[in-house]
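Shown next, in structure tokens, is the structure this report addresses.
Moving on to chain A:
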Amino acid sequence: MLAALIILPLIGAVVTWLIPSDRLRPIALSVFAFGHLGVTLRLLIATPPPSTDGWFNLDALGKIVLLSTSVLFFFCAIYSIGYLAYRLERSNRVLCIGLLICLSAASMVTITHHLGLLWVALETTTISMTPLIYFNRNARSIEATWKYLLICSVGVALALIGLYFLAYATIVAGVEASLLLDDLIRDAGKLSSGWVHAAFVFLLVGFGSKMGLAPLHTWKPDAYGESPGLVGAMLAGGLVNLAFLSLLRVYQLCLATREIAFFQNALVVMGLFSMIMAAIFMARQADFKRMLAYSSVEHVGIMAVALGLGGKAVFGALFHILANGLTKGVLFLSSGNIHRSYNSKSTDHVRGALRRLPWSGGIFLAGFIAITGSPPFAPFISEFTVVSSAFIDGRYMVGALFLISLGIIFIGMALTVLPMVMGEVPEDSEVTSYRDTLWTVGPPLGLLLLVFLLGVWIPAPLLTILRDGAALLEVHP
Partner candidate 1 sequence: MTNSIIHIFLALVMPPLLLGVIGKTKAAFAGRVGAPFLQPYYDILRLLHKGSVFSTTTTWIFRAGPIVTLATTAVAALLIPFGAHPSPISFQGDMILYAYLFALGRFFTMAAALDTGSSFEGMGSAREATYSCLAEPTLFFALITLSRLSGSYSLSPMLVNISFGVWLNSGAALLMLVGGMFIVLLAENCRIPFDDPTTHLELTMIHEVMVLDHSGPALAIIHYAAALKLYVLGAFFVHLALPYATGNPALDWGLFIISMLELAVVIGIVESVMARLRLIRIPQLLVAATILAAFSTLLVIR
Partner candidate 2 sequence: MFSILQGVYDPAAVALIAALALGFAGIPGLFLRTPGPGQMCAAVISILASMVGIPAALVLLFSHATTTFVLEWGLPFGSCELAIDPLSAFFLLPIFLVAAAGSLFALGYWPAAEHPSTERGLTFFYGILASSMAILLTARNGVFFLMVWEVMALSAYFLIVTEHDSEDVRRAGIVYLIATHSGSAALYVLFSLLAAQTGSFILPVAGSLSALPPAAMAIAIAAFVGFGAKAGIMPLHIWLPSAHANAPSHVSAMMSGVMLKMGLYGIFRTLTFFHDPPLLWGAVLTVAGISSALLGIAFAVAQRDMKRLLACSSIENIGIITTGFGVAMLGVSSHNAPLAYLGMAGALLHILNHSFFKPLLFLGSGVIIHAAGTREMNLMGGLAKGMPRAALFFFIGSVAICGIPPLNGFVSEFLLYFGFFSQLQAPSLIYLVLLAPLLALVGGLAVVAFTKLYSSVFLGTPRSQGAAHPHEAGLTMLLPMGLFALLCLLVGLLPQQAMRLVAPAIASFMPQMSAAVNPAEYGVMLGRISLMALLLVVIAAAVALLWRWRLGSASVTSAPTWGCGYQRGTSRMQYGATSFSELAVSVFNGIIRERITRPGLNGLFPGAAGCGDKPTETVLERVIAPLFTIAGVSFAFLRRLQHGQMHVYMIYIFATLFILMLWAH
């Protein structure tokens, strides 16, 4: 059953490769996405036991990321039917194949417990996304692609040497050389702290740059800004979570090695730094897709802070995986529609979106309210959990900085988003063929409803999964 997660998308990749028509391909994509979603839900309900060699084990953490990725991918796939219909000027074969390969690798990341394999899968997602960012085939997009590729590759390379350090630590410790999470956790006590520390640093920087923690985030605004809406959604809502999952694995290891304090502090510092950076760059942002990219930087920061705080905040971190992923989907897809309709990403040209695109504009506005942590939307739950546990645990400084940067970000984002959606459409604004249709509006709307639902009611099974996940990340005395 687990294998299906990996294989199904690969089959899909082959099929879409064979399909000649640019109109049919997205439909096939959606079909396979639906299949994947089905398998995912099936797996969440009836989880198979870990594989005997311990390489594959779909634990609670994996489930959360898998769920968010699969759901987001499903909606993106549906969206692609409507969206790519407007982009028939160029073939979408590479796009569809890339997405499916990425999905397969992503599933691999979520189900494996072998750090090496996890790393390989992660690298695969990075590379499979490269051509997608270059979808628009222009100078700006090639630049974005280049930066994305080089920075992420360097980052992942660093992660690799981090893993090597870890492995060498096992050899030095004289225990069975292995990168299986469970073995490592078992032998964690024996590993020499020198290598382990070095490993953690390299892994943190490596996965951090993939995740986009400041100051390793520099590729994000370019890549998100230049890639199509749905690719941006997958990057911000999917890949970010995969990188975060990898960090969670490292975190589990740290817990076992009792070296957690340094790692936690590092996470808090980097997280807050990311939030502040995002705050600075979001104010007066003239390009709304770049703004969304910085918002993504902010939210990985939130997750990092939450993880670093530990305790109750970890629940917030895990829930934020879902909340952030889905909300980012809402924002990127609706902003993609707005971009299509105005044929511009500049907030100087985009005005009165509520008038021109009542649905997309409204969804974008709602997404903005959601992502800035206002109830009744899901991000509120996670962000409030983080804030409250910060204050309850007496980390007043962290809590205060957290709130302040949230405040600045809200102001900056409001000053960008509200003028976009409100008011009159400027006369000189370009008139394009784009109209809101069920296919382009339905997916973001569906995601929005999910975000709202999770904001007022978390289903009991999901709650248990989240709690189990949090339990995996607690200090075991």
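How were these picked? Simply put, all candidates are chains of the complex that A comes from, given by their letters.
Details
Keep this in mind: a residue touches a chain if its C-beta (ideal position, glycine included) is under 8 Å from a C-beta of that chain, and two chains touch if they have at least 3 such contacts; residues count from 1.
All values reported here derive from a predicted model rather than from experimental measurement.
Set chain A beside the options 1 or 2, and in this complex the one it touches turns out to be 2.
Per the touch definition, chain A reaches candidate 2 in the complex via residues 146-147, 150-151, 154-155, 158, 194, 197-198, 200-202, 204-205, 208-209, 215-216, 218-219, 221-222, 262, 266, 277, 280-281, 283-284, 315, 354, 369, 372, 374-376, 380-381, 384-385, 387-388, 390-392, 394, 399, 403, 406-408, 410-411, 414-415, 418-419, 422-424, 456-460, 463.
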